[in-house]
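Note that this complex is displayed minus one protein chain, with the remaining chains in position.
Chain naming follows the written order as A and B, and within any one chain the residues start at number 1.
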Amino acid sequence: MSEYLQTVFDKFELRVHKEYHYAEDGLWAKIEASKVRVGVSDYLQRTGGDVAFVEVARQGSAVERQAEFGTLETAKTTVSLLSPMSGTIEQANGILSEKPELVNADPYGEGWLVILAPRNLEDDLKMLMNADQYFELMLKKLETEHKKLEVR
Amino acid sequence: MKTTMQKKVIVIPCSGIGKALGSVSREATYEVVESLRKGVTETTCLALITSGDEETLQLVKTNKCITVDGCPLQCAEKNVKLAGGELAASFRVVDTLKENRKLKPKRVTFLDRDGQELASLLAKQVAEKVDELLKE
Partner (left out) sequence: MVDLPEKKVGIISCSGEACVEGTISRVATRLVLEKLRPEETVTICLPLFLAGGKEERAFAKCYPTITVDGCEKQCAKIATERYSAKPASSIVITDLTRNPGCSRSGRRKLDSHALALAEKAAERIAKEVDQVLDHWR
């Protein structure tokens, strides 16, 4: 059984990890014991473009839910990264400074962005979608906003 | 009278059609072979290399090659290596982009100003490498 929900749009396979929680803008949160790992969804990396730079707030920084904690600079735009929950940044993914392409190649795995120590885990989780809900949202966005996923 | 064939450096872009970076790779290559290092460089079709075209394979096996890839997938580099070409250097448009963060090429079919500028900057880097390789 696959750990992903998936669809194909144009020629692109778009996946949603079943175990993660999602904000509407495509940031995901994965609960790991008392910590939360954060990254971007397949849909977000695909529509954002080839990542050239990843910048996130320093270790020890406090972040608020839905406040910017970093940016992804891609070949075509800059994507603001809004934290899916409140907490403190415990670790940033250091590999991304050398290999930002991991965000595109493996958005749910090696392309993770930060690990948070959450402050309001229970309340913040209620504000996130589960995989099925995000998957439906993604399908709607594909249909209405992105007739084509390829760069024009 | 024997004629010695002058060695050239073969510059091979990925020319990826789906992204602006592919168009930049193509434009940078043309800038090198038609302008900056005309006469000592040549380009050829990546597809001809992969399809096993004899003349093209002979060209890339007997001359030093530089690949110019748009993105980190590096299709040109992979394909030239697979074909046994003499790969001397590889460039990625995305690396030049990292050095010039203000440039955001958006158009694919016909490059916009940022795309043209990025191609021009990359072409200069490739041209310098050509000079190094020709000295060897």
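The rule we apply is simple: a residue touches a chain if its C-beta (ideal position, glycine included) is under 8 Å from a C-beta of that chain, and two chains touch if they have at least 3 such contacts.
All values derive from a computational prediction rather than experimental measurement.
Listed for subunit A, the residues touching the missing chain in the whole complex are 7, 9-13, 136, 139-140, 142-143, 147-148, 150, 152. For subunit B, the residues touching the absent chain in the complete assembly are 12-18, 22, 26-27, 29-30, 34, 43-48, 50-51, 53, 73, 75-76, 78-79, 108-109.
Rule of thumb we're sticking to: only the chains that are shown with their structure count from here on.
The geometric centre of subunit A is 34 Å away from that of subunit B, both derived from CA atoms.
Interface of subunit A with subunit B (complex): residues 49-50, 52-53, 73, 75-77, 101, 104-105, 150-152. Interface residues of subunit B, counted against subunit A in their complex, comprise 18-21, 71-72, 94, 97-98, 101, 104-108.
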